[in-house]
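With one protein chain held back, the other chains of the complex are shown just where they sit.
Moving on to subunit A:
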Amino acid sequence: MKPDATDIELKLLAEAIFLRYGHDFRDYSLASQKRRVLHALSQFDCPTISALQSRVLHDPEAFHQLLQFLTIPVSEMFRDPSYFLALRREAAPLLQTYPSIKVWVAGCSTGEEVYSLAILLHEEGLLERTLIYATDINPASLDKARRGIFPLSAMERYAASYEKSGGKRQLSDYYTSAYESALMDRFLSANVTFADHSLATDTVFSETHLVSCRNVLIYFNRKLQDRALKLFHDSLCNRGFLGLGSKESMDFSACSDSFETVDRRERLYRKR
């Protein structure tokens, strides 16, 4: 079957964005990217993807807006609580043995996972000697993450997950409520560096002991998944930990031999 016009336009749009702005969406999974772009069309009031491409090429502000549609700012705290339990059980005791610790949250979106990990590290007595790199390609998401302000209604949902994740206190101990918002305590992000980094185009920037990259790889095709896993492998110290999303795996990756499985269900791995 020949590709239809929309599929061709999608490829061209990704190419145009890469050439003009350096953001590389060319190896994203097409089916979900198509949904996001078609959704953007209606918001931009463009009849075709070609029209959207023209607009984005000539108007950097329009690109910035489109970026909000192309990235996936859906995140929550302590999503899959059993993952955090596994980190406490398997990773924390080994992290204890290092005088200083570096953690990389790759594709951190609006920061919910960063604060979740910071709370976990704090409760395990590790946060004070940990540096967390929280990276994403979307500057607006990074700004939100940096601010650490989340809707109070969401925090109430997260509290149940926090408890199931092995939380030792109350989630509300870690934020201040004001109006309908929760402001995360500043000490949680004191050692966090929020930075622009692309798994598609950038290289390794530091040696790390733990990489947590959850529900990011599902948006990539196999080639880009392999690139990201290779980056994690290069960044991790000897026997460093890697955590993926609960439905992500290395089963289809060329990198699967470079990691050993610590907990298959929780998608927790260690560098070989």
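Throughout what follows, contacts are C-beta pairs under 8 Å (C-beta built on N, C-alpha and C of every residue); 3 or more make two chains touch, one makes a residue touch a chain; residues count from 1.
Operating definition for what follows: contacts and distances are computed from a predicted model.
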The hidden chain: which UniProt name fits, "protein-glutamate methylesterase", "ABC transporter permease", "Pyruvate ferredoxin/flavodoxin oxidoreductase subunit delta" or "Xanthine dehydrogenase family protein molybdopterin-binding subunit"?
"protein-glutamate methylesterase"
Only one of A:Q53, A:T110, A:Q225 or A:S258 touches the unshown chain, namely A:Q225
Of the listed residues A:L41, A:I72, A:A154 or A:C237, which contacts the missing chain in the full complex?
A:I72
Considering the whole complex, not just the chains shown, which residues of subunit A touch the missing one?
1, 3, 7, 29-32, 34-36, 72, 74, 215, 217-219, 221-222, 225, 245-249, 251-252
